[in-house]
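Please see the structure below; I have some questions.
One protein chain is absent from this view; the other protein chains keep their places.
Every chain is named by a letter (A, B and C) in the order it is written, and numbering of its residues begins at 1.
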Amino acid sequence: MMILSNILLPLLFAIVTAMLRKQITALKWSALIFAVALVVLNGIIIDKVSQFDYLVVQVGNWEFPHGITLAVDRLSAVMLFISSTIVLFVIIYSWHTMTTEYFKNYYLTFVFALLMGVNGAFTTSDLFNLYVWYEVMIMSSFVLITLGNTKEQLTGAVKYVTMNILSSLFFLAGIGLLYAKTGTLNMADLAQKLTLSQDAALINSTAILFFIGFGIKSAIFPLFFWLPASYHTPPLPITALFSGLLTKVGVYSLLRFLSIIYIHDKLFWQVFLLTIAGLTMVIGVLTAASQYEIRRILSFHIVSQIGYMILGLALFTPLGIAAAIYYMLHNIVAKTNAFLVAGLIEHQTGTFHLKKLGNLFKTRPWLALFFAIPALGLAGFPPFSGFIGKLSVIQASIESQQYIIMTVAVIVSFFTLFSMIKIWMEGFWKENQETDESILGKPKLHFSSVLPVAFMGIITIAMGLMAQPLFEFLLKASNQLLDMDGYYNALKSPL
Amino acid sequence: MLTMLSIGILAIFPLLFILFDEEQLKKHRYVLLLPLLVNILAGTIWFFQLQTGPIEHHFQWITILNIETIFRVDWFSWYFFMLINVIGLMVFLYASAYMKSYDGYKRFFTFLYIFTAAMNGIVLAGDLITLFVFWELTSICSFLLIGFNHREANSRNASLTALLITAAGGLALLTAVIWLGNLAGSYDIQKVLNLSNALHRDSLIIIFILIIIGAFTKSAQFPFHFWLPGAMQAPTPVSAFLHSATMVKAGIYLLFRFTPMMGEMVHWYYVLSLTGVITMLLGSFSALFQSDLKKILAYTTISALGTIVMLIGIDTKMSIKAALVFLLVHALYKASLFMLTGVIDKIKGTRELKEIGNLWKSNPVICIVAILSLLSMAGLPPMLGFIGKEVMYDAKFQAPGIARLMLLLSVISNAFMVFISIKLMVLLFLPNGNQPSSHSSKSKPAMMAGPVAFTIIAFVFGLAPYSLSDFFGNILSQITFTPVQIQLKMWHGFNVVFVLSLATILLGLLLWIFENRITGLFLKIYRNLFTINLTHSFQHIIQYFLKFTKIQTNRIQHGVHRYYLMIIFLFSIAYIWWKLLMTGLYVPTFNTENVSLLTVVVTSIMLLTVGLIVTTRSRVVAVVALALIGYGIALLFMTYGAIDLAITQIIADTLTMIIFVIVLQKLPRFARLSSKRSRMRDALIALSVGLSITLLILKADMVNIHQPVSDYFVENSLTKGKGQNIVNVILVDFRSLDTLGEITVLAVAAIGIATMLSFTLNKKSHG
Amino acid sequence: MELILAILIGVLFAAGTYLLLRRSIVKLVMGIVLISYATNLILFNASGLVQNGLAFLNKDGSYDKMTDPLPQALILTAIVIGFGLTAFLLALKYKFFKITGTDDLDQLKETDAS
Partner (left out) sequence: MDKTVLQLAYKPLRVILIIVSMYYFLRGHNSPGGGFIGALILSAGFIFQAMAVNTNSARRSMLIEPEWYIHIGLLMSIVSSIPGWIYVNTPMTGVWTTINLPLAGDIKLGTPLLFDLGVYVCVFGVVTSMSFQFLKHIKWN
């Protein structure tokens, strides 16, 4: 029940916020309460999952694998939790940074609808259902990215929308072919059928379509163009929300789907994914270095950091996948946080552009601290979360004796540092008379926009310093992900 | 717990600053010394505890990754620890007065405390990960402190250079650390070192190189040395503390630690000794041409660091001993000299050598202290520097291999040092015609305390070096894992070493006497040697890199939407074809069983219509053709028994077309925008996509692994779903969650269209 | 029939791709519509294509000639979702034209290159 609530409640909240949209105060408070409720719910789910390994619901009580089965394992649980947390933070952040116009125009409704899609994607074990949740998610994201209808938004949105629809169509075509081949839509059932079949390797040609579909979503190397073209255009809380949720759903799907397919053509997938991972990391980080707009730098870095997650997946060892998941969690928190700080910078100075910024270190020292935490986190400095991410990725590569990709990962992390320092140098240290003047008249930061930033900073540090329980959990999660029989049995005869 | 305390107190202490405002803190600035005094006390306690063996504290961090935080105090750590904290105490005292005129007093000390904590962390760390964590922390603190005057472009560039280089080294070190940990199954330094013999040699060489890079970047060894002179942009207390006495020694600490493991490799010997020698000569030689006092000191620091690295590389007991002694010598005189530079800077308002002078008259105390420190630098008696140099010569003399050559080079390098010392003494203290400046000529006692204390220490130990023998013996045993007895004496008797010392001094004096003649020659050599200014090159590299990334970005993220799509399609095609070829192509068989005339006709019409859409320039024709295809598909659905689908398709199609027509009213005609060539190219790509999809579908038909799940629906539709229309039952019952998602998509789309069409932001476009 | 259908799907895909590679946004939308038709047909192909088969039961639960009903339900969902997406795309297209006054995709570079 709890699992289904994760889908139904956001929908309910979306409707309620839509109904309440004219009463701004009531709207904001109810949205806050809803978001908190979801975080609590997902906290309970994590607790349950650590006890029972799998939470399974046969929706409509139909026999597995005929109906839609929702299953939450550790990976799903932790993703659910982090995404609802991000939504909570973004809602708090939006409290004062978004104008009432946005709230009146269903901003929160779309956020909850987006969360519904994301939660659905994290819980379902049915491929077509996954497609539906993808559509819910991208439809909401289309609306969010164009909310406000500025010229940049629309320009970016054309690309964003086209490529995302294309990705869904590839995905759907893949489902069609897969169903024609195997007669099933359930991933656990599919895994079971594949292991029993002689022709399992033949499924690989279909897997291409899935890979392209998920690949566009997760913004891997030759498919990522929509992301840097559009992520910096909408209002900042929306960008932050996207950076935390969207591409990670793609990566999650890759993890889940490839864990079924991978073993049937191990050699190919390893080489292929490692190449993709390396190129994604390198291209992303190099393009980021050339930018002077904070949001663009951060957007390009999303691409680069997706590469690390794919790297962990490509290794396909328990440690590798655990590292990938850890990296994903770290990146969700740190990247969203970095975007939110960028929003604070814009709020204080009126610009995101590094060339127009300067001297914030003196004029806004707290901002410098807030920025430093996610920035160092992203650059992988100890003891922040990114360090553990980097460490575990490198450790996993060494363990699998993939030294080339390890070298690439290390070098890329150097350039990541370079970009972060660039923001620091230009935005915080550089002398700039104009900003000093323009900053004087700016209002003080509101408590509601600082709170999430501070909180996420603390999470970034805590994820580093108290990595043990988290990593233990994730290692179990990755073992669970690799255990196809366990998955099948859990879905077939749930507790 | 004392270990945690000694690091923690420094890290937490700055939090107290919230209670004070800047002025109050300046007033009660002696509070700032408190944590360091605590640490020195801790050091004293450890001194007694250490007699019975090393102290260890274990903390679990991430056991699942074998990461355990260990703090371990042995004699060697203790030595560094005391060095850091005693020098730290004096530097803090000094800085508390020095920084009074600066903005950001609190900030400065916050950074300095965190740095000290990190530095203590490095030397107390008993495992490699903890060591690395603190290692990186010192890099960041150094970055923040070098860029303390961040409004100046010079400071910013210098701090960037320093950070990038040390961070690159840090990454190399991290890789090495993880690799070692992976080989040894633990990050505990003791365990890693003990396992050295069992390790696989091939990977060990790479690890070795990585460690070396880490240590060399931190300790400013050639070719990474150039960040250190730049780092002199930092306020003087920082230079005294970070960039001469402590942080740059971290790399050396690391090399010492790995000596028992790596020392057995022949590479160790060559790489370290050669780099050390080059750095030593480079540093002392470059120092000759500097006119800024701090720059001179920076280059001599580089030289001294090179000397130590060289000694470690030689790796005999004597040389390690010499390195240890020299480390102390250098820390004492260099910290003292830096602090004095700051004092002079404050008094005279400049650090330019030529503009200072005549200090003897106005500030005799400074002069005496400075002269003694300079004597130590020159390696003259009665200071500890003399002992250091003697031991060094001795070590090289007794060592095998190319050490003799190095001995010669050291003599030259030391002669430069002697020369620089003399030059400084003369230029600074004797009258040179400059008018005494109007600045306050009084030096504050807080600022003089450090230099005086260090000089006294150096003097006392210089006179009574044997008091240090046991101590260094203990350390040496720990580093080399074998018990060692050593002797330190002032007077070794008339032997080769003594002769060499004498020669050094003479050579230095000669250089001084013939300065005018030699300088020209040296300058020529210098200019020829250093046609490449590494600092500038580094900045250039960054600029080029930025330019390169810009070009590259414009190539990749160029903004032309259709090329993005093209790449996606090309990638897909390539991928599909590869897979198809790998798994074998499928030869389709034509199955007439299901074909009716109607479907053939419908399909053919659809194919023609598709051609029409692609080629037409009329929007109306295109829309109508699109609708026709939709209806054609509906017909196909109908013939194969999908009536619901057909109806839905027709209605949805009609609605789409209506919206199309409404929207197109307002839009211009199709223009022929692309050239014939690009059309041909696109057509080729498109056909290829189509072909691959067709083949993929045919291939999919070949495989049929299992019976579809849908039999279940047929069986249970009426009994459990209470409906005859199976499709509808699936939609509202078997897979109702899909439908829920579907109507959510629709709802979001509808509301989204409403907001899109009616909501436009009032404010001007941002960003 | 599979062969004919496969060719049809291939052609639709090809035409869709070609239209996507044009510079006009209207053609882009049309391309997407064509490809979504094609994907629907791919799903339909999975239903086994039984001529004159139905997905209905008689009152007593018996049936004559059954086609696989599941792909039909999936396609229905996909059609509806596709309709929503297309409608949104057209609204976007309209708004975009209203604000920028252009239909040419090559003009919209400003959010990419800096």
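Note that contacts are C-beta pairs under 8 Å (C-beta built on N, C-alpha and C of every residue); 3 or more make two chains touch, one makes a residue touch a chain.
Everything quoted here is computed from the prediction, not taken from an experiment.
Touched by the hidden chain, which of the shown chains?
A, B, C
Please pick, from B:Val38, B:Leu274, B:Ile643 or B:Leu687, the residue that touches the omitted chain in the full complex.
Of these options, the touching residue for the absent chain is B:Ile643.
Out of B:Ile45, B:Ala464, B:Leu523 or B:Ile662, which is the one that touches the chain we can't see?
Selected residue, touching the omitted chain: B:Ile662.
Which parts of subunit B are in contact with the chain that was left out?
Contacting residues on subunit B, toward the hidden partner: 643-644, 647-648, 651-652, 655, 658-659, 662-663, 665-666, 720-725, 728-729, 731-733, 736-737, 739-740, 743-744, 746-747, 749-751, 753-754, 757-758.
Spell out, residue by residue, where the missing chain touches subunit C.
Within subunit C, the residues that touch the unshown chain are 56, 76, 80, 84, 87, 91, 94.
In the full complex, which bits of subunit A touch the chain not displayed? Write them out.
Against the left-out chain, subunit A lists 1, 4, 8, 11-12, 15, 18-19, 57-61.
Here, only the chains that are shown with their structure count from here on.
Approximately how many whole Å separate the CA-defined centres of subunit A and subunit B?
From the centre of subunit A to the centre of subunit B is 26 Å.
Residues of subunit A touching 2+ other chains?
Residue numbers touching two or more other chains: 128, 132, 135, 139, 142-143, 146, 149, 151-152, 158-159, 162, 166, 173, 177, 179-180, 185, 228-229, 232-233, 290-291, 293.
By the touch rule stated above, which residues of subunit C touch at least two different other chains?
20, 38, 42, 44-45, 70, 74, 77, 81, 84-85, 88, 92, 95, 105, 108, 110-112, 114
How about subunit C: which of its residues touch subunit A in the complex?
20, 25, 28, 32, 35-36, 38-39, 42-46, 70-71, 74, 77-78, 81, 84-85, 88-89, 92, 95-96, 99-100, 105, 108, 110-112, 114
For a test of understanding, state which residues of subunit B touch subunit C in their complex under the given definition.
Contact set of subunit B toward subunit C: 550, 553-554, 557-562, 565-566, 569, 588-591, 593-596, 599-600, 603, 606-607, 610-611, 613-614, 619, 622, 626, 629-630, 633, 636-637, 639-645, 648-649, 652, 655-656, 659-660, 663-664, 666-668, 670-671, 673-674, 682-683, 685-687, 689-691, 693-694, 697-698, 701, 708-710, 713-714, 717-719, 724-727, 730-731, 734-735, 738-739, 742, 745-746, 748-750, 752-753, 756-757.
Give every residue of subunit C touching subunit B within the complex, in rising order.
Those residues of subunit C that touch subunit B are 1-24, 26-27, 29-30, 33-34, 37-38, 40-42, 44-45, 47, 49-59, 61, 63, 65-70, 72-77, 79-88, 90-95, 97-98, 103-106, 108-114.
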